[in-house]
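A quick write-up on the structure given underneath.
A single protein chain has been omitted from the complex, and every remaining protein chain is retained in its original position.
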Amino acid sequence: MSNLLKKLFGTLLQKPWETERAAIDNAHEGKTFNISVQKSAVIIIFGIATVLFSLIFTSYLYTLPPDQDTNYLLRPNLLWLNTLVLFFVTYFFSKITNDLKKKETLKVKRNLLIVGGLSYLFLFGQVIFWFQLMKSGNYVSTNSYFSNFYVFTALHGLHLLGGLFFWGKVSSKVLKSDQNKILEEEKSISALSLYWTYLLIVWLMFFLMIYIFNDAVIAWCKSLIT
Amino acid sequence: MHPGIIFFLVILGSVLFHIFTPWYWTDVASNWGSMDDTITLTFWVGGGVFIAVCLFMVYCVFKFSYKEGRRAEYKPEDKKLEKILTWATTLGVAALLAPGLIVWNQYINVPKNAIHIDVMAWQWGWQYRLPGEDGKLGSTKIKNINDNNPFGIILEDPNGKDDILIQSDVIHLKNNRPVKILLRSVDVLHNWYVPQFRAKMDAVPGVVTYYWFEPNKAGEYEVLCAEYCGVGHYGMRGRVFVKNEEDYKNWLQEQETFSDLIAKQEEIEFSKTKLAKK
Partner (left out) sequence: MSEDNNDKIIIQSQSSESISGGGSGSTTDIDYVRPAEVGDQDLYHGHSFITKWVFCQDAKVIGVQYFLLATFTGIIGLILSWLMRLQLGFPELASFMTAEHYYQFVTMHGMIMVVYFLTALFLGGFGNFLIPLMVGARDMVFPYLNMVSFWMFFIAVVVLLASFFVPGGPTGSGWTLYPPQSILEGTPGSGMGILLMCLSLILFVAGFTMGGLNYLITVLQARTRGMTLMRMPLTVWGIFTATVLAMLAFPALLVGSLMMSLDKILGTSFFMPTILQAGEVLEYGGGSPILFQHLFWFFGHPEVYIVALPAFGIISDLISVHSRKNIFGYRMMVWAIVVIGGLSFFVWAHHMYVSGMNPWFGFFFATTTLIIAVPTAMKVYNWVLTLWRGNIRLNTVMLWCLGFIVTFVNGGITGIFLGNVTVDVPLSDTYFVIAHFHMVMGIAPLMVIMGAVYHWFPLVTGRMLSEKLGKWHFWFTFLGAYSIYFPMHYLGFIGVPRRYFEMYDSPYVTSAVGMNEFISTAAFIVGAAQFILIYNIIKSLKTGKPAGKNPWQANSLEWLTPSVPPEHGNWGDRLPVVHRWPYDYSVPGAKEDFITQTTPPSDVTNSEVEKT
């Protein structure tokens, strides 16, 4: 980060009209960062997604406390299992990275499949949880707590589906090809891994928020003070 | 004609327009003359900058228009000049900001002796509620609003019983006495605005917003809705009369309190059941 700032300010202080500067500038490659355009795109998408999700978080906090009870979510439920599933995905991604280094392509293929399967399992679990919620009478219009919950999970799910689309592209390539080709795909696989890590972080933030900034918890904290 | 001349005439025309305009603000009728002062200050500083920049531009256009063979100056930057300009601008901006913030501080801090007025807005009209002898307004709830309880006053709240209800878009105010306007809306955004008082604030459904002013000129004023509120927005008017103390008292005495209203309704109810029995 500090490097980035240094680079930025260093750039902004250049005097491009001076002859000494021109000699340096003439050798410039025309590239600002030493990363591929694909990776730049992924990073920019993270930026946009971060703004999007933080706005939803903010709007959730803004409308607290909801005027109806939210205790249903606080009971032990499927969400905890789904969170565990997401953790496993990240775990398998780290395994894939290791296996790539060791060039154990068979394991890479297997784990890539597991990652996809677990992601679909997560989505399936989320949908089941939606049905459980609705069965218990908590709809999207019930109160602001649930409205935000549904909207967030839906967007997060869409975000994940977008990732799965690229997972499909990469893994179909990987499954068909032999060892050397697979190693060539390392860049895309590491981009995927980055993507899933991001998904996990966003999910954890959300998960913490609905449990911490919740009127039941707030009430409990208040009771501690008084 | 040289374009510079036309640009100059535009600047000159703007100045002349300002001097001779018949369109200018109405006489202020509240304590917010200080808002006019901040406008005037901004006007002179801003207007000065506008004229200076534009005249400099016109000068350049005259003096440096294209001549074959002449070379422009080559000077990528002038740090000293830029520094001076930055600081001068910063100073000017600070000079405008400071009075603004001081007056804003007065605007959001209501004097203690202000009379509270509940201004209730709906699509498309106004009605008002004044505190009774206890000087306190009863609390309200939108779900309580019905024909018998037009303001949605919570019946259990003792403060509400003597509230004075004015179910009309005409309100009277006492001259030289601060009022705190408590705005609420039952449906969409509105804004209770009297141009002569200068002040305004949106009425937002779900919350109570406020502002205050002290009327200081007796007379009749028009209330306008200043926040778009649907197709009837432009017709959402009302009237304010600023009266001296005696007239105000007389007017106040003629108004109905909430308990009067309840009593009247009970009477009607009673006569109805009587009729039914007969």
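Order of writing sets the chain letters: A and B. Residues in each chain are counted from 1.
Note that a residue touches a chain if its C-beta (ideal position, glycine included) is under 8 Å from a C-beta of that chain, and two chains touch if they have at least 3 such contacts.
Here the structure is a predicted model, which is why all the values come from computation and not from measurement.
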Contact set of the excluded chain (shown chains only): A, B
Identified contact with the non-displayed chain, of A:Lys31, A:Arg75 or A:Lys222: A:Lys31
Selected residue (touches chain absent from view) among A:Asn3, A:Thr19 or A:Ser223: A:Thr19
Chain not shown: contacting residue from A:Leu81, A:Val140, A:Val170 or A:Leu183: A:Val140
Residue among B:Gly46, B:Pro111, B:Gly135 or B:Pro158 that touches the chain left out of view: B:Gly46
Contacts of chain A with the absent chain, listed as residue ranges: 11-19, 22-23, 25-33, 35, 37, 40-41, 44-45, 47-48, 51-52, 55-56, 59, 62-63, 66-67, 140-141, 143-144, 147, 151
Missing-partner contacts on chain B, residue numbers: 3, 6-7, 10-11, 14, 17, 21-26, 32, 34-36, 38-39, 42-43, 46-47, 49-50, 53-54, 56-57, 60-61, 64-67, 70-79, 81-82, 85-86, 89-90, 93-94, 96-97, 99-101, 103-105, 107-108, 122-123, 142-143, 145, 183, 186-189, 191, 193, 195-196, 198-207, 209, 222, 224-235, 237
